[in-house]
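A single protein chain has been removed from this complex, and every other one stays in its place.
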Amino acid sequence: MAISEHLPAAAKAAPKPRTLRTGTTWVGRNLPWLTLLPTGILGAVFIYGFIALTIYTSMSASKLIPDYTFVGFEQWVKLWSMRRWGIAVNNLFVFSGLFIAIATVIGLVLAILLDQRIRHEGTIRTVILYPMALSFIVTGTAWKWILNPGLGIESLLHDWGFVEAQFDWLVRRDRAIYTVVLAAVWQSSGFIMAIFLASLRGIDPSIMQSAMMDGASTWRIYRRIIIPQLRPAFFTAVVILLHMAIKSYDLVIALTNGGPGTATDLPSTFMYDYAFDRSRIAIGAASATMMLFTIAAVIVPYLYSELRSHNRSRTS
Amino acid sequence: MKFLRTTTALIASGTIALSAATSAMAEGKLDIIHWWTSGGELAGIELLRSNIEAQGIEWIDAASAGGAGTNARTLFRTRVQAGDPPAVMQALGTEVNEWAETGILGDLTALAEEEGWYDLVPEPLHPFMNVDGSTVAVPAVWSQINWVWGNKAIFDEHGVAVPQTWDELVAAAETFKAAGITPIAHGGQPWQDTAIFDGILVSFDDPDFYRKVAFEQDRETLEGPMFREAMERLRWYSQQLDEGSPGREWTQAQAMVLNGEAAMSWMGDWAKGWRVAQGQQAGVDFICFPTPGSNDMFVWLADFFFFPKIEGEADNAAQQAFASAVMEQQFQHDFSLIKNGLPVRTDVDNADWDDCTRDSIARAERANARGGLVASLGFAHSARSDVQGVFRDTLSEFVNTPDMSVDEGIEILIDGLDSL
Amino acid sequence: MNDIVLGQRSLTDRLLRVALYGVLIGFMLFYLAPLYVMVVTSVKSLEEILAGGLMNLPKKLDFYGWSEAWNNACVGTECRGMAPFMWNSLIASTAATIIPTAIGALNGYALSLWRFKGSELFFGLLLFGAFIPFQIVLLPMASFLGWIGWSSSLVGLTFTYIVYGLPFTTLYFRNFFVSFPMDLVNAAKIDGIGYFRFFWRVALPSSVPIMIVSIIWQFTNTWNDFLFASTMTKLESATVMVALNNFVEVANGVKRYNVDMAAAIIAGLPTLAVYLVAGRYFLRGLMAGAVKG
């Protein structure tokens, strides 16, 4: 039917001697894009305009207040020569690498386990997923306490007789980032489970059945047949987790506030500190721009492929 | 312009003088951003408010509690950008100078001369009030940073006298440790890590050394033996803490001393304010002493109010009235009592102060005589905030990284300073 | 998927099954632990808390923490408890839920059923806005709000939520309407049903499921937001997340963990309730926000 509805915009842009009027008045004919106009204006100003402004600010002499004297990449050079920014970027690598890997593995394992015709599956899913509903400012209070060496797990272990037990990662410079990973995994792995579970449920059960008829073990079936089919879900999970990792802010604020010292600084906390606490606006803008570029490098190709494949599937 | 402004100021101050007598004559409103939202600070601002409102000036309060002034600064900055600055803004140390340089601050020189501020206010505060010959800010209160607060019962019980030298401090700490008491309670937040370093820098009793480090960041001094020793002392300090210190609020650290979990704690004189609010008494429940070795040194920080240029004669008059009210003798007396800081006027009656504050004032005088009355590095008074930021980041990392060597710490610091 | 009957279950199968449930229960404990700790701690007395026993049930129920948190908790100068901040959050989140959902519905409708030249590009550009790190707009937004006189006000914060919620709500409705049969629109065109009449009478009433998703998404996200809220509020306009953080972080002396935990639970209750009541839609919202196109 309505073939034009399925064609990409480029095809529709071909010269048309006569266009169909979709309404009788000018307004009537142009309603669809008029509807979108307010959002378009807001998006142009508050998304793209502000992005452009921030990028420009990162190349300006702004300090206490915006000063739009163009200074080129001076602030960027300064940013990258800062030890603290280096720590933040390094932390982002450690944090996002571990966070993505662990959350993906746990999410996948949970999804496979839940896919074994489990009783009370709904309840279990509810429990696994609820952290997603809570702000980390809320759960952070509990995490901070659980991880507190004097009061939390460590003292619990001591109570249980493991007098030598030590769990002081939260206050150790070299370990604190792992507590951030732990808390982040706790919050997000349920969601990854949901992505994988949805994907598993979408696999034709007859594939599993026929493989079983062929005498393959369950483990082999998952490893060789099922998991490879989850590739799109892996892709989605990684993109989302990376996006979460780069944006993580309240997580760090609530758990470590970037400390001990600067040990758990991430670009997001660095940006806030420089832009607002230290009134180094240009540096803050440069670090925000770095965050944007990092996310864009992943998201833009992702969105592009998602939108394209979507269009293809509509056309066919 | 200048003439006009001076005239306005004269008229305005005249109005104030009049209104002080007749009251409720002035009009205008006073739009103020500050972050004094707790304890003695809050009581102080309420006092100021009632004084101002008694003059018939409307007080519009935009207190912003979050993040030790962060939100207040954001709010101020956005309003400056929007061309709608408040009449009064709170600031610490060199913040005044930074804002003055942007050219948005008004001039109170006439009022300052009329009321003779520069004769009343201790000289070290002058550079923050007066930028390029123009008076832009008034100090509200100032504080000694190089204080140590001890739990008197613990000190007495273990027969430990107030340590006068660094070695005595080390010995005292050993005694407490042996008794199973945390020697020092510390709030492991970057600003606190830096604040206690102020105390270490003056523990050498060498004004020149402090000046070269805090004001000049003299590379030779930073690479020299005394600064090395300072870093060693910081390392030692970091080893006296309990494992829960990172991230702790300063009040919690004070509470540990109060509860007897720890023997002592380093913090500025606002920690005494907190103690008094908890019903503690100086010399009875707690003891106060300067960081060992710094009995004749005084590191200070001061809270200022500055005054952006705004439109409207009545509102300008309100600004002047506010400045006058802050500088007023009775207010200075009352406020320094409530907040447990030092008055910024030298002519305030000291009869009501406790021993710690009297000690502090005497120290300030002694220090001033030998050039040892020095502005804080940790709170960005001796250097701009970017320099202070490098110190803060480095020192905080150093404190929290037990295996970082002193050499490494110094190298990181110098690299950081070089990259500015 | 494993619904094949393979004769009698062997012993190993049974053991595996037991292990399976064991692992799942272990995970459930891991996920529940923080919530359990929060709840248990909130009803203990401070002495009992400091005596240790993180996981122990309270010896005696003590609602001091709850009453303190609700009535007297101090944030800055405000010692009126959590209630005023809950109210702030409720106002901001409600407005920031209704308005973007309404606009998003109309946007999604136009973008999917009334495509025009460039509408796909428009959608792609808007969609990118859902993924930007908000740090990139934080500085200009703060300045903008100052410029129009909304700085540090609830109105400004709500406006911010509305603007940056639009990409999400538009995305939801667009992806929902895209699976709407095109023939419905064609039929409407032929029958002379107007753009808005079709929206009101047909499209909107059919979109209730996605409307719920959009509402839940906007509500939980704005309720839980910390970045914008901590930048763009002051004392009176603080949302409950800012207040909670302030309250928990800036303890005056000894930390009252029971009060902290009670305050945290109070702040988290609305979103938790939404999740428990409408979990299915909540998940759909997450998935839709994640799996695009």
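Going in written order, the chains are labelled A, B and C, and every chain counts its residues from 1.
In this text, a residue touches a chain if its C-beta (ideal position, glycine included) is under 8 Å from a C-beta of that chain, and two chains touch if they have at least 3 such contacts.
Note that contacts and distances are computed from a predicted model.
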Chain not present in the shown complex, as UniProt names it (candidates "sn-glycerol-3-phosphate ABC transporter ATP-binding protein UgpC", "Cytochrome c biogenesis heme-transporting ATPase CcmA", "Sarcosine oxidase subunit beta" or "NADH-quinone oxidoreductase subunit N"): "sn-glycerol-3-phosphate ABC transporter ATP-binding protein UgpC"
Selected from C:V155, C:I193, C:I212 or C:M287 as touching the chain missing from the view: C:I193
Residue in contact with the excluded chain [from C:G52, C:P181 or C:P209]: C:P181
Residue touching the undisplayed chain, where the options are C:R17, C:K117, C:R201 or C:R280: C:R201
For subunit C, residues in touch with the removed chain: 181, 183-184, 186-187, 189-194, 197, 201-202, 205-206
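What we mean here is this: only the chains that are shown with their structure count from here on.
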Interface hub residues of subunit B, defined as touching at least two other chains: 67, 74, 77, 80-81
Junction residues of subunit C - those touching two or more other chains: 143, 230-231, 249
Contact set on subunit C toward subunit A in their complex: 1-4, 6, 20-21, 23-24, 27-28, 30-35, 37-38, 41, 49-50, 52-55, 103, 106-107, 109-111, 114-129, 131-141, 143-144, 163-164, 166-167, 170, 178, 182-183, 186, 189, 194-196, 220, 223-227, 230-231, 241, 244-245, 248-249, 257, 260-261, 263-265, 267-268, 271-272, 274-276, 279, 282-283, 286-287, 290-293
Interfacial residue positions of subunit A with respect to subunit C in the complex: 1-2, 5, 8-9, 12-13, 22-23, 28, 31-33, 35-36, 38-40, 42-43, 46-51, 53-54, 57, 66, 106, 110, 113-118, 124, 126-139, 141-143, 145-146, 151-153, 155-156, 158-159, 186, 190-191, 194-195, 198, 200, 203, 205, 208-209, 212, 218, 236, 240, 243, 246-247, 249-250, 253-254, 257, 268, 271-272, 275-276, 281, 284-285, 287-289, 291-292, 295-296, 299-300, 302-304, 306-307, 309-311, 314
Residues of subunit B touching subunit C in the complex: 37-39, 42, 62-67, 71-72, 74-75, 77-84, 249, 251-252, 254-255, 258-259, 274, 278
